[in-house]
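See structure below.
Here the complex is missing one protein chain, while the rest keep their positions.
Here is chain A:
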Amino acid sequence: MLLEIKDLTREFTRRGVPFAAVDHVNLSMEGGELVAIVGRSGNGKSTLLNMVSGLLRPTSGTVTIDGQTVADLDDKALSRLRNRTIGFVTQSQTLLPNLTALDNVILPALFFPDESDCSPDESDSQTDGNPIDPKGGNDDVESSEPVPADDPDMPDVITPVHVPEPTAAKPDALSTRAHALLAELQVDDLADSYPKELSGGEMRRVSIARALMNRPKLLIADEPTGDLDAESTLIVMRLLRDLADRGTAVLMVTHDADALPYADRVLTLDAGRLADRPQQ
């Protein structure tokens, strides 16, 4: 089981009154599954996704990803899980304003470089908009170089970074992969643009490329087609479906009816409670 959520609850307080934004939720997902969660705004969908990715602490219950219980992980291990195992497309625009689209996509690959395997897929060299092959991402992570033991006396603030210097003549593996992802999402021509120069839909697609940079086993997408037109929605949903077909678990929250046919399962979250969506 790649993702296992057990009895997950998160309470908030509003005007002194506690309420459960997520209320005793249980969910299991295998790799290769695309699960869509629908529900009205304010019913806890984003809260659920953020607890799954460890960005929010549950009041009770557990989240286990790839055999690791999120609540048991220290900051470094949780950050590594978020970086290496999870890809997260947030609902709001979270591209770094000071970096180009290309650098935004590359950045996650720099955090734990000793575990990075961004050698280009065969398809990474394709920049003509043909589908890339995200397959093998999970295997790649499994077969990556063993992680050197951390020096317990060295805070992670000064952990040395071993990113190979790119040569001027030849694009490095990270750039090649980032360009391929951007091309797949049809925004490679904007690689050198800064986020403020992009439209909402373009930023969304760059964010998706960023989430896929480290070949995650679990892709969490909060309204991935929220700002997109029909054509772009088609591109993104085909990509997510393709990812799932190649072994990645995709957990998606959406309001977009056009996105639902791509899902293996559709669940509803109503007042913090998760349920199977009745057949329509």
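The criterion applied here is as follows: contacts are C-beta pairs under 8 Å (C-beta built on N, C-alpha and C of every residue); 3 or more make two chains touch, one makes a residue touch a chain; residues count from 1.
As a working rule, contacts and distances are computed from a predicted model.
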Per UniProt, the name of the complex member that is left out, chosen from "Fluoride-specific ion channel FluC", "Molybdopterin synthase sulfur carrier subunit", "ABC transporter permease" or "Exo-alpha-sialidase": "ABC transporter permease"
Candidates A:95, A:212, A:235 or A:250 - the one touching the absent chain: A:95
Residues of chain A (touch criterion as defined above) contacting the omitted chain: 46-47, 50, 53, 55-57, 75-76, 79-84, 86, 88, 90, 92, 94-99, 102-103, 106-108, 110-112, 155-159, 161, 163, 165-166, 168, 171-172, 174-175, 178, 194, 210
